[in-house]
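Have a look at this one before I ask anything.
Of the protein chains in this complex, all but one are displayed in their positions.
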Amino acid sequence: MLAFVLAFIATALHIALCFAGAPLLTGIVNKLRAWLLGRRGPPVLQPYLHLAKLLRKTTLLPDTATELFILWPLGVFLAIAVAIMLIPGFATGMLTADAGDYITIVGLFALARAATMLGGLETGFGFGGAGAAREALFGLFAEGALLVLLLAFALLAQDTSLDGIATAFRSAHIGISVSLGFALAAMLTVALTETGRIPTDNPSGHLELAMVHEAMALEYSGRLLAFIDYAAMLRLLAWMNLIGTIFLPFGMARAAAFLSWPGGLLLWAGKLAVMAAALSVFEVSRAKMRVFRVPEFLGAALLLGMLAGVFLFVAARIGA
Amino acid sequence: MFGLPGQGMHLHLDALSLLFGCILLPQVAAAALAGMRGSVPFWAFVLGMGLTLLAGDGFTLILGFELMSAASWLLVMQGDAKPATLYAGVAIFSAACLIPAMFLPVSSLAFVLIAIGAGAKAGLAPLHSWLPRAHPAPPAGVSALMSGGMVKVALYVLIRYAFVVLAPAQQPWWGVALAAAGALSVLIGALRAVLEVELKTLLACSTVEYVGLIAVGLGLALYAKAIGDAELSGLALQAALLCAVAHGLFKPILFIGAGEVKHATGTTSLNWLGGMMRGTPRLGMLMLLGALGMAALPLGPGFAPEFLLFHAAIGAAATGGILARIGFSALLAVLGIGAALALAAAVRLIGLGFLGRPRSLHAAAAEDARRGPFLAMALLGVCCVPLALVPGLILDLLNPVIMLLAPAAQTPPLAYAPITLLVLAGIAALAAGFAQTRWGVRGLREVPAWNGGFGRSPAWLPFGDPHTQASATGFAEPIMRVLGKGLLGTAMTDPAERFLLAPLFRLQTKLIRLAERVRRATIRERLAFVFAALVACLLALGLGQGG
Partner (left out) sequence: MSLTFSLAHLLGGIILLCAFLQLSQRRLAAMITLYQTEALVLAAAAFWQGYAQAEFNLYLTGIITFALKAVLLPWGLRQIMLRFNMLRAVETALPMAVSMILGLALIGIAVLVVLPVTMNAISLTREDLAIALSVVLLGLLLMILRRNALAQIIGFLSMENGLVLAAIGMPGMPFVAEFSVALLVLLAFLVVGVFLLRIREHFDTLDLSGLEEIERRGR
């Protein structure tokens, strides 16, 4: 009973922290990027103000849109929200652990992608359609790569739920492995694409022709845009949680052991800060690539994922 | 009554037949509701499928199967004569493979013949290229039953023989070959589904993809059964059977819906549709449900089978040597790309057909679905709900079938819990609603679309210039450029047509020329033929006696 109550509190804490902290994370990344570029940058709390402003604005409904126009932002938000509830953050053993299979998470990201694309096609103008077509292309290899990666994780952890993977990787006997190195490279590639960061898409871009994610949200305003923007912030946090859970599981708390929580929370914040810093440094040091180079970029990730599986075979055969 | 002389006709009902009967039942009801009630060939078609499922001996099975083929050929003929010929050819080829296989002893050769015969009828690559031509031709109800039901009956024959009748001779390579053919179907079917412009052709290509998914599941199960992996065979069979159930429910919705689109607008080309959600909301919502299944998204009917299939592929990659590892990880990559392609195809169907601006006056003035087809689609839609929300219960119902096919199989519980996801989504929705009422303002104001700052379109174009929104070809262009050119070539022809059908047509032309020469032979040449035949016969006789 106590264990259940503790797990419940841990889950609630995780969900509350994620929902409250996602804009802060985006704010930190934006600030760091600005610093690295030699600018002062917006305040760290700017994303909160942005969301509050959007909520107070009138929501406009384009006359060429159908009745489902308001459904798609909600779909994006709900899919990402459920995903972030399922991905462990500071602790393993949460109540949502059983439902948090890796493939379910991949499916939820796909659901969010589909809703974004339909939102882009909704008003029937060129930019949204072009953005949706590009997103469809990026999705191909991203999804393939994510699934191939699961093979390496499942073989190492003997489990396909994120919670199980984290628990297995936290115990030290996995060690450093070539396969996991390949898997990390592939996962980062996919994460950059899915969150719309710089080599594939520019989160702060304002040129319609060059946009992918932003182009699909072009016709949205007011609270619908708030949903989309908030979902983008949640998505960044979800991906950082995912990478942290799989590749940096050390020091994660156990939901049933209350005393391990403070350490877990602190380490979680530390890991997120490190990942935010790494993302900012990477983003300012790279240029955006051409749209038709992105499939090559993601194709390399797919093949790296397969390499991870192959080398796992070598490692398994020599008894590592 | 009928049957081989002296043996009679045996009927036999077991869990497998019952399952496929249950898959067929809602579709038959839907197709009848959708306007096929009065057609005699339609009921002959249904009778043929039923007889195949109930058959207790090879002869009855063939009888039912051929009745099904002949009746569906008549129905295709009513729609369009050209694909009907191709369809008849495939049906005859399939029969030519199946009939000898029924009477061969239990062996690998029998399996190969069954797989080719049933695979050709089911549209398994590389023998699939007739399917996107023939399935769209007949009226919508029949298309729905052909795509949702007939291919399942062909797969039923495959399952019946591969798992039950030929079980004593099973080899691991049977499964590997079947899974490879399935992976090829998935890739080609899904890719063509993204590229096709005609709605019904697109849906038929998606059928090829789903047949591929089922074949991958069956192949993995055969492989696992042969190497004695109890858990994997159970998982793969669950995936394959649930996939068959799901596809049998959502694909007929889409086909009947496509028929209604045709009725309302006079076209099924995505380039002439658009914005139909405004005029035909009932049709649009049901199509959205079907597309949710086709895209295999969570909370839709198609996700649970896909989920199981991925798990089965991962399980298979964990077995065997390095070649199995590489092969099955490639299979996993193909399945992932196929799933993303199916998603793109479903988004394209809904986004271009039902959202956005109308591309023609017909689409703008479309009237909603008629009562019969609407009831048919709604019936199937209601059947989708339990599959989408409680797939675990349906998997429990499949257990007897799995025990029949692989007695040693173990079936683990499903790790995908849609109800939990729904509850979590409800919590998030409540929180969002609270935030909005606390800090936000309500209300929507309808305004002209911003469209990146471009001005309004002129008054004589009520929906703006249709050419300024993405066309069906335009939406698929990035995928065409990256994957399509590599796999299908610039002309976008199916590789099966280029490498299989085209040589066949050339051979046919040659044979016709030969026959023409024989027909125009002089009397001397004809005598020589007869004489040569006589000598050859005598020679054979003599050699046979001597040996």
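Descriptive notes on the structure:
Each chain carries a letter (A and B) given by its place in the written order, and its residues are counted from 1.
The rule we apply is simple: contacts are C-beta pairs under 8 Å (C-beta built on N, C-alpha and C of every residue); 3 or more make two chains touch, one makes a residue touch a chain.
These numbers were taken from a predicted model, which means no experiment stands behind them.
Screening B:Ile322, B:Leu461 or B:Leu541 against the full complex identifies B:Ile322 as the residue touching the chain left out. Across the interface with the omitted chain, subunit B contributes residues 322-323, 326, 486. With the whole complex as reference, residues 175-179, 181-182, 185, 295-296, 299-300, 303-304, 306-307, 310-311, 313-315, 317-320 of subunit A touch the missing chain.
Keep in mind that, in the parts below, only the chains that are shown with their structure count from here on.
Work out the mean CA point of subunit A and of subunit B, and you get 34 Å between them.
Within the complex, the subunit A residues that touch subunit B are 15, 19, 52, 55-68, 70, 74, 77-79, 81-82, 85-86, 96, 98-99, 101, 103-104, 107-108, 110-111, 113-114, 117-118, 120-130, 132-134, 136-137, 139-148, 150-151, 154-155, 160-161, 208, 218-219, 222-223, 226-227, 291-292, 295, 302, 305-306, 309-310, 313.
Residue ranges on subunit B touching subunit A, taken from their complex, read 194, 274-275, 277-278, 281, 284, 295-299, 303, 306-307, 310-311, 314, 317-318, 322, 325-326, 329-330, 332-337, 339-341, 343-344, 346-348, 350-352, 354-357, 415-417, 420-421, 424-425, 427-429, 431-432, 435-436, 439-441, 443-452, 454, 463-464, 468-470, 474-479, 481-483.
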